[in-house]
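One protein chain omitted, others in place.
When the chains are written out, they are named A and B in that same order, and each has its own residue count from 1.
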Amino acid sequence: MRKLALLLLVGSLAVVAAGCGSKKESASGTTTAASSCAKDDLNLVTTDQLTVGTDNPAFPPWFGGTPHKPWQVSDPNSGQGYESAVAYAVAKELGFAKDEVTWKHVPFNNSFAPGPKSFDFDINQISFSPSRAKVVDFSDSYYDVNQSVVVNKGTPIASASSVAALKPYELGAQLGTTSYQFIQDTIKPSKKPSVFPQNAGAVQALKNKQIDGLVLDLPTAFYVTAVQVPNSKVLGQFAAEPGGEHFGMVFEKGNSLVKCVNTALAKLRSDGTLKQLQQQWLAKATGAPTLK
Amino acid sequence: MASEGDRRPDPEVARRSRLLEGLRLEGEGARGVAIALLSSFVFVAVVIVAVTQSAGWPEVKRAFFDWGDISNAFPDIARAFVLNVKIFLVCEVFILILALVIAVLRSLPGPVFFPLRALAILYADLARGVPTILVIALLGFGAPALQLQGVPTSRVFWAGVGLILIYSGYVAEVYRAGIESVHPSQEAAARSLGLSRFQALRRVILPQAIRRVIPPLLNDFIGLQKDTALVAVLGVIDAFNQAQIYSNSTFTYGAYLAAAALFVAITIPLARLTDWLIARDRRRQQAGSAFA
Partner (left out) sequence: MSALRLDGVHKSFGANEVLRGIDLAVEDHEVVCLIGASGSGKSTLLRCVNLLERLDGGRIFLGGEEITARGVDVNAVRRRIGIVFQAYNLFPHMSVLRNVTLAPRDVLGLSRAEAEERGLELLARFGLEDRHDEYPDRLSGGQQQRVAIVRALAMRPELMLFDEVTSALDPELVAEVLSVIRELAEGGMTMVIATHEMSFARDIASRVCFLDEGLILEEGPPAQIFSNPRQPRTEQFLQRIIEAGRL
């Protein structure tokens, strides 16, 4: 009995020692100190290829073009739609030709899961937030977001003209967006809001009048009213706070690629490309009254 | 003490050897337990060491097991959990009743009752075969979309209906097992006294049947408790949805742990309550063999 106990104890100590001995370098990401943004020096998932992630379905006006399998609604490969266009523009700045860009389906929840990423960056209407930035790295803004609210025409909420007037209604938002937080912090409604895991559910609930209004970013709101919910309208947009919400691309924490992408974005901003793309793809998304 | 040459067994020696014999036998049992405990402890220790020494552990720890993260998420999730409990309590009552009806229909004998039996069988098959989430989405979004007069649009209502319909299929089968486990002589005795089939069922068979299937009934209760989280697919903010919201805004997963803790917290008292109910009833099971 004593011999057995001793044996087990020694055995476990040996394992612990072995474990300590083989402790690897501290993990979390590929901390590379690449200072050069030359194409060959870039830290990529697959060499000579820029792997860009986004969710499926890919919705206008962020993506466009006829979808090919496995993509639905739109095709990121088309270069149409704001995010697709921006991705290709950034890729070009980094030295990648169009055919050197690969799109990968990355469900939203996977974009921030721990462990090494399967993409170089993810572009999917993901808003920057300080707590999120603790887990992943964000690029600089490629779009400053305004929240807005979509309603069914002819319903009581459709005549609301201020933020306060929205308080008594049942509002909804999509999971993963910052719209829910916006509802809680800015509108502070008296009825509990809803948060839908998918766009399809949110849209259906609005159609069914199970919610009175759907809060989302302005460009998506226009898509919803134009295509998804007949007889709806964008009631209005909310004034953007200074230094307010913006979309950024998501990177694995510590990925040196961020700096290079930021440089590319800065260039696209200064030479007016970004503005031109916004006008091309998001033009409709400016004509909504501002709710105060 | 016996003197030398005395051939009778020395009582004192006999007593001592009996004692030692007893200790030795006891010791063997105790040794087995000690080995089991020690080896379990060692195994767990080895697993813990292996996990915490792995390369990705710091990142995983921060993502899943951050105490600050969990405790921040907890209050909102606990508040939202109240909805899960409400849904569970209300649905469970209806399930127990509907399932009993189906089980009784299933047990009606004779060719004249064949259509009812067939209906009950079909119902139980369908209810168990169809994915719950599908039924909830279909009812929660589909039923209100029909825009029929008087049809409720509340998503919680339809989620509840979905859960009731599906779980009644499972619970009906559990009841059926209980009913079939009651010896036919009980029904014979009851019918011989002049009780109708319905009276025999109500007074003699069902009370015995239900007592026998309390453990599997509890299994289904617990399953239901967890499936109340499916209401999230309709956008309603229950504990699970709240955890998703929190998780998506911080890109961590501690919120899910907080939600899981709540579900477990409710399961354990339920299980102990059931054990107590069974123990209390045990003495009334099966009229045993002759007392003497």
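Everything below uses one rule, namely that contacts are C-beta pairs under 8 Å (C-beta built on N, C-alpha and C of every residue); 3 or more make two chains touch, one makes a residue touch a chain.
Worth saying up front: this structure is predicted, and the values here are computed from it rather than measured.
> Using the whole complex, pick out the displayed chains that touch the missing one.
Those shown chains that the absent chain touches are B.
> Among B:Thr153, B:Gln186, B:Asn219 or B:Thr274, exactly one should touch the missing chain; which is it?
B:Gln186
> May I ask which residue of B:Ala78, B:Ala145, B:Leu195 or B:Ile266 touches the chain that does not appear here?
B:Leu195
> Since one chain isn't shown, list which residues of subunit B touch it in the complete complex.
Subunit B touches the chain not shown through residues 185-186, 188-196, 199, 203-204, 207-208, 211, 283-292.
Convention: only the chains that are shown with their structure count from here on.
> Averaging only over C-alpha atoms, locate the centres of subunit A and subunit B and give their separation in whole Å.
Taking the mean C-alpha position of each chain, the two centres sit 39 Å apart.
> In the complex of these two chains, what residues of subunit A are touching subunit B?
Residues 1, 4-5, 8-9, 11-12, 15-16, 19-20, 22-29, 108-109, 112-115, 129, 131-132, 134-136, 172, 175-176, 178, 180-181, 192-197, 201-202, 204-205, 207-211.
> In their shared complex, at which residues does subunit B touch subunit A?
So the residues of subunit B touching subunit A come out as 31, 34-35, 38-39, 42, 45-46, 49-50, 53-60, 62-64, 137, 141, 144-145, 153-155, 232-237, 241, 244-245, 248-252.
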